[in-house]
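Every protein chain of the complex appears in place save one, which is left out.
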Amino acid sequence: MLIPHPLLGPRDSAEFTYLGDASLIARPDGMSDGADEAFYDYLYLRDNPAGIHRELWFHEQGDRSWLVVTRNTLTHEILGAELARDVAMAQRNTPEAKA
Amino acid sequence: MRYSGFRVLREGLFGHKGWKPAWRDPAPKTHYDIIIVGGGGHGLATAHYLAKIYGEKSIAVLEKGWIGGGNVGRNTTIVRSNYLLDGNEPFYEFSLKLWEGLEQDLNYNAMVSQRGILNLCHSDAQRDAYRRRGNAMLLNGADAELLDPDQVRRMAPFLNFDNARFPIKGGLLQRRGGTVRHDAVAWGYARAADSRGVDIIQNCEVTGFRIEKGRVKGVETSRGFIGAGKVGVAVAGSSSRVMEKAGMRLPLESHALQAFVSEGLKPVLPGVITFGAGHFYVSQSDKGGLVFGGDIDGYNSYAQRGNLPVIEDVCEGGMALMPMIGRARLLRMWGGIMDMSMDGSPIIDRTPVDGLYFNGGWCYGGFKATPASGYVFAHLLSTDQPHDTATAYRFDRFRRGYLIDEKGVGAQPNLH
Partner (left out) sequence: MSQKNRLSGGLIDRSQSLSFTFDGRKYTGHPGDTLASALLANGVRLMGRSFKYHRPRGPLCAGSEEPNALVELRDDARQEPNTRATTAELFDGLSANSQNRWPSLAFDALGINDKFSSFLSAGFYYKTFMWPAAFWEKLYEPMIRRAAGLGSLSMEADPDAYDRGSLYADLLIIGAGPAGLAAALTAGRAGARVILADEDFHMGGRLNAETFPLDDAPAQDWIAATLAELKSLPNVRLMTRTTVLGAFDHGVYGALERVADHLPQPKAHQPRQILWRIQTKRALLCAGATERSIGFENNDRPGIMLAGALRAYANRWAATPAQRVAIFTNNDDGHRGAVDLIAKGVQVTAVIDPRPDAPRIADCELLAGAQVINTQGRLGLSFAELRLSDGSMRIMECGAIGVSGGWNPNVHLTCHQGAKPVWNDEIAAFVPAANTPPGLSIAGAAAGVLSTHGALRTGAEAAAQALEDLGMCASPAPTPTAEDAPIRLSPFWYVAEGKGRAWLDQQNDVTVKDVKLAHQEGFRSVEHLKRYTTLGMATDQGKTANMGGLAVMAEMTGKSIPETGPTMFRPPYTPVAMAAWAGRSRDADFRPTRRSPSHDWAAEQGAVFVEVGQWLRAQWFPQPGEDHWRASVDREVLAVRAGVGVCDVTTLGKIDVQGADAATFLNRIYCNGFAKLAVGKTRYGLMLREDGMAMDDGTAARLAEDHFVVTTTTANAVAVFRHMEFARQCLWPELDVQLISTTEAWAQYAVAGPNSRALLERIVDEGVDISNEAFPFMACGEITICGGLRARLFRISFSGELAYEIAVPTRYGDALMRRLMELGQDLGVTPYGTEALGVLRIEKGHAAGNELNGQTTAANLGLGRMVSSKKDSIGAVLSRREGLSLPDDKRLIGLKPVDAANPLLAGSHLFDQGTEAVAANDQGWVTSVAYSPHMGSSIALAFLKRGDARLGEVIRVVNPLGGSDIEAEIVSPHFIDPEGDRLRA
């Protein structure tokens, strides 16, 4: 597979290490009420879709960027890749996160 | 119809006119006491034990495609009970014992071949861990031997002892481990279940569950609604897709695992051998092919195929361990969809929906678990209580922290 790195262009997937669902970016607040249930959901439950999946890849043999790659798990077609840092920052800036 | 050498002789003499279909091809009834979703090894075994051990009379197995087409038909055929943890070892040892009696139980020769499984170790720490595991196996009534390098060499003189990057420091041997002809497991269970009246319905895809007031009433299928008292789901890599129809999110990811076979060769391997410093395990089939595998491709996938890096990685492991296979040719590769769980161990449990039961999360280990998985799932479906050997395989272990993590890699399915 080839990962379209947003900074470096297409890179062989063998340069990357895979983590999993990009929902792992949205880590709950460990000091909030109900944190135990929130963390259980965050760490253990997965949509595991057959189709479009947003997922985290680490460019370990490269520039050490974490990427959010959008990929179809049925065909392996890649629809896009973003810097995970940008995705995380954008999520912080949503009204929901601010609330 | 009973199978035997005598019967084979007789049919041979009379032109094989007498053989009957191994299982019927019934139309679905409107209602069953128990419906098993998934006509793979686990589902068919469940049906067999439900009928034979638990005396259930009204059972159907629904299969989207053809029976045995999932992971039971696409694995490396290894059976073993060399587990470490309390939650696992009794279950897998129970499974191995069922394998040992399988042919007689099913009247079907699935070629359970106990030629041993040897896990090689390449460091002192790995040997210590194997000693702990081997002892755990013995304490649970299984068999295990810890071999030193000389004993390994006597058993497998063709291994790389002279020019290895990671020298062989010994191995954990389970002589009762081995291989089973995988397809025959599905067929044997199907035939045995069918003979006890189980309806095996192929080309019947479950498209939804009918749930009323928190209780399952049956399943919607490509062949219409079928009512059921209880529904058990055993669909391996499709678990998340199927259970989503009942509104559940699971602690699972689906990943592609590739497996490989070489061209047929005269016998060279004594049993199963696993490399402890790379991703490679291998056995030799009765037909002569080297059957081998390695690691999953590592990313979520529902495509039954993988990519070059993992193929190369697996063959590198092979060439590091036994360079005498260099001129053997890899003939065929295939992929299965693994239901990788969050701690590497399976789930066999009730669900929040009354009457709906789940069996999945087998990671790499589904094939060897087939008999016990069927047995304990049948127990759960019939009695509503977990079987003694499967009390740990609960959904709530993740929430409550009772993890069964053999590899110690945590909540990252692609590492299990």
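Which chain is which? They are A and B, in the order written, and residues in each are numbered from 1.
Quick note on the criterion: a residue touches a chain if its C-beta (ideal position, glycine included) is under 8 Å from a C-beta of that chain, and two chains touch if they have at least 3 such contacts.
Values in this document were obtained by computation on a predicted structure and should not be read as measured data.
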item	value
Candidate in contact with the missing chain, chosen from B:94, B:108, B:209 or B:395	B:108
Contact footprint on chain B, counting only the chain that is left out	3-5, 7-9, 11-13, 15-16, 19-23, 25, 65-66, 68-69, 73, 86, 89-90, 101, 103-104, 107-115, 122-123, 125, 127-136, 138-141, 144-146, 158, 160, 163-167, 181, 183-184, 187-188, 202, 262-268, 278, 286-288, 303-305, 307-308, 311-312, 314-320, 323-334, 397, 399-403, 405, 407-411
Interface with the undisplayed chain - residues on chain A	1-2, 17, 19, 24-25, 27-31, 35-36, 39-40, 43, 56, 58, 60, 64-66, 75-78, 83-85, 87-89, 92
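Keep in mind that, in the parts below, only the chains that are shown with their structure count from here on.
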item	value
Distance from the mean Cα position of chain B to that of chain A, given in whole angstrom	31
Parts of chain A lying in touch with chain B, wherever the complex brings them together	1, 12-14, 18-21, 37, 40, 43-50, 53, 55, 57, 71, 73-76
Touching residues on chain B, where the partner in the complex is chain A	240-241, 249-254, 298-303, 307, 309, 342, 398-399, 411-414
